[in-house]
Each structure stands twice: as C-alpha cells, then as structure tokens.
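Mind having a look at this structure? Questions to follow.
Missing here is one protein chain; the remaining ones are kept as they sit in the complex.
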Amino acid sequence: MAGPMKARAKMQGSYADVRVLMNHPMETGQRKGSDGKPVPKHFIQNLTVKLNGKTVIEGEISQAVSRNPVFTFRVGGAKAGDKVEISWLDNKGETNTTETAIA
Amino acid sequence: MTKRRFRRGAVLAAALVAVAAGPALAQDEKEEIAKYQKMIAEGSPAELWELQGEDLWKKKQGPKNASLERCDLGMGPGKVKGAYAHLPRFFKDTGRVMDLESRILYCMITLQGRSEKDATKRLFGNANQPSEMEYLVSYVVGQSRGHKMAAGMSHAKEKDAFEMGKAIFFYRAGPWDFSCASCHGEEGKRIRMQDLPVLSEPPGAQKAYTTWPAYRVSNSQLKTMQWRINDCYRQMRFPEPAFGSDATIALTHYMAVLAKGAPYAGPGTKR
Partner (left out) sequence: MNTKLIVPLCAAAFAAAPLAFADPTADEVAAIHKRDFHKRGQAGMDRVAQDAVQRVCTDSHNKPPADLAKALEGDELKAIPFPSGSLIGDWKKGERVASGGRGMTWSDDPKKPSAGGCYNCHQLSPKQPSFGTIGPSLTGFGKKRGSGADMQRYVYGKVYNAKAYSLCSNMPRFGSSGTLTEQQIKDVTAYVLDPSSPVNQ
C-alpha cells in the first residue's frame, strides 16, 4: 500500500514554492536483501504536477533517487488559493496523489 | 508540457564528490556540508512519520480496545500540544522521572492493556520493518514545534536525574575508555566529517536536543533519542543500555535541562 504523501505550497513573490514529501522504498534492484538475493526494482517512474487541474510538470525520475524522496519546485503563473496536485506512478503500477492549496 | 528529469540523488552525489578533492579545500568542504544540511532541513520526511503517528495515536488497540488519546504526557490526560517540551519530568503515578518514550510505553501498557512484550516488540525500526514507537514519537514531538524547551527541575527526583545524567555523561569505561564527553565534551571537534556538538554546555545541547528525533538519511528512517543513546553506547563499545531505563532518562534529562529555553525545531533531518 502506498505510504503517506504531504505537500506544502507557498507564494514567494511571483511564483509558488512547492515541497512534496513522498514515502517510497525506491529500490534500485541492486540492493541485496537479508537472504542475499537482490531486492526487486520498485521505484517511482513518473511524477505529474497539476495546477488547478491543468498539467504543468510531467517528470520521469529514475532509481537514482533515494528512498522517501523530497521534491521541491517552483510554479510560475500561480496565485494564493490555487490548487496544486502532485501524483506519482511507480514501475509496479502503484500510484499516490496529494493536493494542497497555495498559501 | 514540460518534461524534466529529476535526479536528486545524483545531484547530491555530485555535490559530495566535489568535496573529496583535497584538504586545501577545507573551507569549501565546510560550505558544502552546510549547504547539504540546509537542503535536508527544508522538508523532512519525518513529517510523514508525524502523519502516521497521529493515526496510530488515535487508533484503538490492545485488549482494552483503547486509543492513546487519554495518555497523560505530563500536562493532563490527552494534552499533547507542548507536552514534549516539558519532558523529561517527574510523574506521580509511577514515582519516577520519565522521558517521552518511556511514557508512551507506559500508556500503551496501562491504557491499551498491551503486554510489555507486545509493546516492546520493535522499538527501533528499519526501512523494511518500521516501529510503532517511532511514528508515535514523531507525532508527539511535532506537536511541540516552536515551544520552548522546559524540562522539569522543580521536583527533587528531577534534580537527582539531572545530576545523575551529568555523572553518567562523564563516566569513562569500556575497552576504549570512552565517556560521552570523549566526543561531546570539547568545542570544535569532529569524527571524520561529522561535527560533534558539545552536549554538556547549553549552546551545543540546545542545537542537538531541539533537532532530535530526526529522519536519518543514512538509515532512511526516523530515529529517536532512545535510539541515539543506544547507538552511541554501541559505538563506545559499551554493553547495551535498557530502553527507557533510569540511566538513559537521566542522560536525556541532563541534555534537556541544558537545552532550556531553546524553541523545539523537530522532528529534524540528519545525515
């Protein structure tokens, strides 16, 4: 089951500073488990950010990103009260999403 | 539509590789370490532990089918906001000075009716097997964010705990003759590249005590004060201190009292 996700967005002048915390094992497929066998690949592949329902960022991330990623970015053309929705999709087809209003 | 490649892990690696270029770059190293610490301080995965901790706090569990919402953390049953800032403190119902973790354990056993064996099944978690205690601690300490540290020093046992904590801090033993002070007793020292706060003086104690518990990047896990003390003793080559023992509480109390007045900034992030 997907772990919790938390986002925070705040206006900084003309753009919004957004920070998203994600719970995810981000397994590279190279790490060996306690049984000596490699732990299967399990990582977030796609990140999508929507502003008021419209997609503004579509990102691909790789297994180089560490466990429990923190994603920070800036959104231009936003104002206080706008809704920012962040979702991810991993290589196993699992997803999670969170939404926050820009402060 | 903008396509971006996010290689945060790789970016961090690049910054650290640049650091390993020679001792002539000592000042650059310090700046890079400071930059890294600023980066990890902004947005701690520990906040995810707080969210799950709140759910667990409110979840009915154990033979008594009760949540922890009536747990008395020192400010009355159910009062969580600001409670951590006043710990450790003396508790009349147990007759001893208790820190947060020993108090949570006490509530799990008395309020929820869980056995000590069940409640202590996994006190220190890891990325694959998280610990309930770590979630609960994160939630409670998060509720003291911004509150000034004010560990108890009015009751005789609280003063005893402070003095005992100080004595334990300076007690040299083990095959390597270490005390806490061996590493944490002198200004401006570091082990390898890890700066060591002086925990026996207010400035160092304030800085350290207000940023633990913390999400530890090297473990991908939230680590508590009881864990930190436990792992210190392991590295000091001592035998193991018992979880929530008077010795560990006294040490915690010593640091908490020296940290008095500093606003709580946790749960934090550490390397």
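By written order: A and B. Residues from 1 in each chain.
Rule of thumb we're sticking to: contacts are C-beta pairs under 8 Å (C-beta built on N, C-alpha and C of every residue); 3 or more make two chains touch, one makes a residue touch a chain.
Values in this document were obtained by computation on a predicted structure and should not be read as measured data.
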Neighbours of the unshown chain, displayed set only, are B
Answer key for B:K59, B:K79, B:R237 or B:R271 versus the chain not shown reads B:R237
Note that subunit B touches the chain not displayed via residues 19-23, 25-26, 29, 156, 159-160, 162-164, 167-168, 170-179, 182-183, 186, 188-193, 196, 233-235, 237-242, 245-248, 250
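Quick note on the criterion: only the chains that are shown with their structure count from here on.
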Here the gap between subunit A and subunit B, centre to centre from mean Cα coordinates and rounded to Å, is 27
Subunit A contacts subunit B in the complex at 3-6, 8, 19, 21-23, 25, 47, 55-62, 64-72
Within their complex, subunit B touches subunit A through residues 1-10, 12, 42-45, 47-48, 51-52, 127, 215, 217, 220
